[in-house]
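Just one protein chain is left out here, and the rest sit where they should.
Chain naming follows the written order as A, B and C, and within any one chain the residues start at number 1.
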Amino acid sequence: MKALVFGGAGERSWDSVSDPGIAEPTDVIVKVDATTICGTDLHILKGDVPTVTEGRVLGHEAVGTVVETGAAVVGLKEGDRVLVPAITSCGRCAPCKQGMAAHCEAVGGIGWIFGHLIDGVQAEYARVPYAETSVHLLPEGASDEQVLFLSDILPTGYEIGVQNGGVGPGDTVAVVGAGPVGLATMMTGAIAGASRIIAVDLAASRLKHAEAFGATHTVLGGEGAEERIDEITGGEGVDVAIEAVGIPATFDLCTRIVKPGGTVANIGVHGAPTTLHLEDLWIKNITITTGLVSGSTVPTLLQLVRDGRIAPEKLGTHRFALGDIMDAYDVFAAADENDALKVVLTS
Amino acid sequence: MKALVFGGAGERSWDSVSDPGIAEPTDVIVKVDATTICGTDLHILKGDVPTVTEGRVLGHEAVGTVVETGAAVVGLKEGDRVLVPAITSCGRCAPCKQGMAAHCEAVGGIGWIFGHLIDGVQAEYARVPYAETSVHLLPEGASDEQVLFLSDILPTGYEIGVQNGGVGPGDTVAVVGAGPVGLATMMTGAIAGASRIIAVDLAASRLKHAEAFGATHTVLGGEGAEERIDEITGGEGVDVAIEAVGIPATFDLCTRIVKPGGTVANIGVHGAPTTLHLEDLWIKNITITTGLVSGSTVPTLLQLVRDGRIAPEKLGTHRFALGDIMDAYDVFAAADENDALKVVLTS
Amino acid sequence: MKALVFGGAGERSWDSVSDPGIAEPTDVIVKVDATTICGTDLHILKGDVPTVTEGRVLGHEAVGTVVETGAAVVGLKEGDRVLVPAITSCGRCAPCKQGMAAHCEAVGGIGWIFGHLIDGVQAEYARVPYAETSVHLLPEGASDEQVLFLSDILPTGYEIGVQNGGVGPGDTVAVVGAGPVGLATMMTGAIAGASRIIAVDLAASRLKHAEAFGATHTVLGGEGAEERIDEITGGEGVDVAIEAVGIPATFDLCTRIVKPGGTVANIGVHGAPTTLHLEDLWIKNITITTGLVSGSTVPTLLQLVRDGRIAPEKLGTHRFALGDIMDAYDVFAAADENDALKVVLTS
Partner (left out) sequence: MKALVFGGAGERSWDSVSDPGIAEPTDVIVKVDATTICGTDLHILKGDVPTVTEGRVLGHEAVGTVVETGAAVVGLKEGDRVLVPAITSCGRCAPCKQGMAAHCEAVGGIGWIFGHLIDGVQAEYARVPYAETSVHLLPEGASDEQVLFLSDILPTGYEIGVQNGGVGPGDTVAVVGAGPVGLATMMTGAIAGASRIIAVDLAASRLKHAEAFGATHTVLGGEGAEERIDEITGGEGVDVAIEAVGIPATFDLCTRIVKPGGTVANIGVHGAPTTLHLEDLWIKNITITTGLVSGSTVPTLLQLVRDGRIAPEKLGTHRFALGDIMDAYDVFAAADENDALKVVLTS
């Protein structure tokens, strides 16, 4: 089959590789119907993720059709259309039983293995381990594109931003970073009842998207952002500040704009430490959360899609045939100049 | 001043009575700008509430303007526009400190005293006890009608239906009874993220209103209702069943349509016991809640009004001058034939 | 092998039956090292549970040693000592993922299948379905007897009584019914921080046991019980009333002694409906919960055993060899006259 193969820092190719086969009785094989590219894939290509070795098939977000099932699989059968989430869950370790597959022990303590520790889903076919406890049947009538982003960024925004932040009816929420994950956070934050959603970003183009995803206020990042948020909140600060960038400046901003009793929910992938101003914060009664998505809310998100309460397909701004994935990478790598959010690849 | 006076079962009049004055240092006097009539007032008039004595001024929902403050009041001043909630809260007893003013000990263990144990707000002026811990300043720009129903039915629907029911994103919720409180429950349930809201009522006219308040499905009550709900939910049952009628049949329906792990939230005012089928329910892992509103969520609801997320004024279908309250009672008492939800009385 | 076989109403025998074998790849076979008898087994013998057919091996509580594993089992191996819980969990259906294996869909919507829908564990060997997601490895150093009652009554008391009841530090808790499950509830309620535990029972002998399981007050059931509880609580009522009998009178008592804002947690297995006094309760802001145990707290309970915080083995008052189970049934069936709580059968 053909697959997008990592060839070391800076190298990727749409190559012929061997077809995947059942390796464990809990595996299934899926034909990939739709996949996408994640910012993490770009990090891997820069060589930032040393655990990804040369020859690895990339990709961790897909919708597919089951074509083969392992001996222990009883709840899935050939022809089933499934969402393959970014996170693999064995369903039997302590973290999985607690809904925290992000730390699934059976796959090494980190549930993200597709396109990382095993071959991924930017390919014609993929092996899906622990399939019965990991994948989700598509609701009747749902299209591939409607659910594709439930593999990763929707539950990331919802679990790590909205749920960790404790967003509820009436809340004022700031989402710092209006990239795809930030937008997914706004979309799900609105569903959770947020009354005001303040989008903060350095790029005006992203702020324009934010309005379509539920932002009620937009604030240009950088100098002046804090003052502007103060104005909007009448000096009170926000109930929940969600960091969706991954650098010290935006994290620090979040700790300054959150009100006493509020929460800073970190979604961003950080590469460096930050300074935490405990000399101000110790007395402020705040909560800071961090986390990798577990996917525990995918069933909820599928219901919201089924009922037309969310339309995640709006994140897909550019469409390609799977065979044109090399072009799709080019477009996504230059997302800002192409005004791209997420690319959709279909077979 | 003039006030609506209870004269014993079946008797009401718009009468001259003495002006209220400050009785305790924590009181304020408000000029009533807007008020409404509650189903409870009709019950009182039928003689169903023996604790209400002859001569009592009725009414427990109002927006008003502060005209006088007691010696201990520092946070309110003449001219302040305030929402006067149905529930009085002393702010210092154990229930009040726990956000359960419904059982405020300082006013006798039940927070509903207006138009019940003391004179109410269907009057030109009213004395408001424990004012600083009970009333809420109106958000800038909010009209009287926008907030009037936050005195009682909005927080009742939200606290006793939605919050007690644990309604959250993706949930399927049945609201049995599409009267004003049921509609308020639908409106706030949608804000809390309910994915499907099934309105159940015997009257088709009420079901038509339900659609405007967030119902995604409507089911005619009575025989066949359970089967229809089963169809909608694919036999699964609902996550939350909210009783907003107050009779055994509807309560029992709720216990039959709720799924394992779900909640039955009772809002209805019951006058008779019901049969609880514990022989079926003991194993079902369900939760049943009851309660009188406390008003703890009024600040949240005011934020949702301020930000345009809810429009409670839609409940006001008929408008009258305060002086025409006798007519307003006639219309409200025949709500169904007048297709009335709530009446609005303004001075 | 030998097993305790149900022969229809009133009939049981210690019989030779075929050895169990692996039927599904997710099965394991265990040699039973310790088991016990449950009140439910007595109900079955009375013919009260028609879903149990003649020839069924009874029993749903065991500690055993793995002797064979199915093809899909990777986390368990021959020689592992395991707790076999009363509830089977497939780990992949929606209820299991939510920690509510009580309603596991893979085994028919009710997780209790041992000694009910499949052969049970009052036998020399037993087949354990969905083993990896159901059983628990014993903590190092734990004896069979220390953990045996974690199969059923400890988690039943903890999940359905203490957790559903929301018992927390400082609470006043009434446990109505001081049989084995009631005692398990007291033991775990004390761990959860209950400040006062009021045991209520008709039998003085049971109340004496209650004191050894954490009860701080004992009240003889029947007439006068309510008044006595009122005295203890200074008329306030209890924060949590836990029903551990299963008849209308005790359930009703619970609804009368619970304070506003409190919870009635039903554990009892009811065979008849009860009258729910909604005409009093609608205004009381109470919560009523029901449920079958899921076993989600077994890991927590194992930690408490490991650390010496609870000593569930105290429930085992009478010991027998497994081969003497017919005698054990006789003793347990006459628990009161033998002052028996639970019997322990070891191989």
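Simple rule for what comes next: contacts are C-beta pairs under 8 Å (C-beta built on N, C-alpha and C of every residue); 3 or more make two chains touch, one makes a residue touch a chain.
Please read all numbers here as calculations on a predicted model, not as lab measurements.
Touch with the chain omitted from the figure is made, among A:20, A:115, A:169 or A:268, by A:268. Check C:21, C:170 or C:271 against the missing chain and you find that the one touching it is C:170.
Touching the chain that is not shown, out of A:276, A:311 or A:326: A:276 (per the contact rule at the top).
The residue touching the chain not shown here, chosen from B:71, B:212, B:249 or B:321, is B:71. Although one chain is not shown, part of subunit B still touches it, namely residues 24-26, 70-72, 74-75, 91-94, 96-97, 99, 106, 132-133, 296, 299.
Those residues of subunit A that touch the chain absent from the view are 95, 98, 100, 102-103, 110, 164, 246, 248, 251, 260-261, 266, 268-279, 281-292, 294. In the full complex, subunit C contacts the hidden chain through residues 158, 168-170, 172, 188, 191-193, 195-196, 216, 299-301, 303-304, 306-307, 309.
Keep in mind that, in the parts below, only the chains that are shown with their structure count from here on.
Between the Cα centres of subunit A and subunit C there is a gap of 41 Å. Counting only residues that touch two or more partner chains, subunit B has none.
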